[in-house]
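One protein chain omitted, others in place.
Moving on, here comes chain A:
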Amino acid sequence: MAHFPKYMTTVLCIPRYQKQLPYVMTSVYSQIARSEKQTEEFRVLELVKKSAQRSARRKAKKIELLPPRTNVMPVDQDWSSVWPGPRSFHPASVPLPLRQGYNKKGVSPGKFANAELMKIPNFLHLTPPAIKKHCEALKKFCTPWPEELNDENCEKHFPVEVITSDYCFSSPDIREPMARIVILKVKLSALTLDKHAKDKLLRLVGERYDPSTDILTLTTDRCPLKKQNYEYALYLLTALYHESQKTEPWESEKTVADMEYYDWEQNVSYKNVLGTLNWPQSVKDTENFKLTPEMEEYKKAISDLMNKGEDLYTISKYKEATKKLLNLPEFLPLEYTTA
């Protein structure tokens, strides 16, 4: 203790530092040792410690990882047993050189440690062979499709097609609001409608009818349940059908100006044509007049002109038809007028 410098003693005496005593002691001892060694030489003041003297950085503990499974996968393996169900992407199980994401400086990041690939849903469990396997497994629960029921018969005996959707997913609530929607499709030719009824029905349904396929589509979604919507769709079809069969007393009051489309026989043009062709006799019985092929063509041309709208094509068709009607020769090729 005799060698202790005076200030150290002071430190020791302060109770606050007593907990740090072991450190203080070591530091003191080392100083003593150094002072003994340097008795012959001057001590060197080391303001910055030399690097060799620094304590070595703690080495990261290397985690032992197995090599990815894809390295040992045979090429003819059964993929559906590798990836049997829906699962997030796993790079070591998928033997594909996938890349996903954006790298500003180079190529897109590879599949390992790629969150982007894990975020997106994948269908690796729904490969065609897997689906085939499913079907094979389900086959034993099915009966064969009746052979007589081909597309034609199907259309004939089951004219109404009902489309609904079921949703399968995991969530606290198993109800999906979209599942309530019912789409009912029916070919208009399957219904018995006369000219008036068809006209009325088409006007009632509006854009729900597609003239190119002759299919009427009713979509019901106003009720909360699928069954209610289905029944409502059937009710709508019944109501539409019977409503279109009715003829209201005011329907007879319709004039040419009220027509939605151009009906040649009701227009001045019809009288003009009959008058011109039968001149100088006047035609009394315009109702039961038998149309000649030229008049039929003219009728089509003028109806198209009025209904589809006027363009160079419909005008040239009208011109052609008028020429035939008035027995005038074709002087120039048709493309001249349409050019």
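One rule holds for everything that comes next: a contact is a pair of C-beta atoms (placed from the backbone, for glycine too) under 8 Å apart; a residue touches a chain by one contact, two chains touch by 3 or more; residues count from 1.
Here is the rule we use: contacts and distances are computed from a predicted model.
Per its UniProt record, the hidden chain corresponds to "Small ribosomal subunit protein mS29" from the list "cyclin-dependent kinase", "Small ribosomal subunit protein mS29", "snRNA-activating protein complex subunit 1b" or "Chromatin structure-remodeling complex protein BSH".
In the complete complex, the hidden chain is touched by one of A:Cys135, A:Leu149, A:Leu225 or A:Leu328, namely A:Leu328. Of A:Phe42, A:Tyr102, A:Tyr261 or A:Trp279, it is A:Trp279 that touches the chain left out of the display. Although one chain is not displayed, its contacts with chain A can still be listed: residues 267-269, 272-273, 275-276, 279, 298, 302, 305-306, 310-312, 315-316, 318-319, 322-323, 325-329, 331-332, 336-337, 339.
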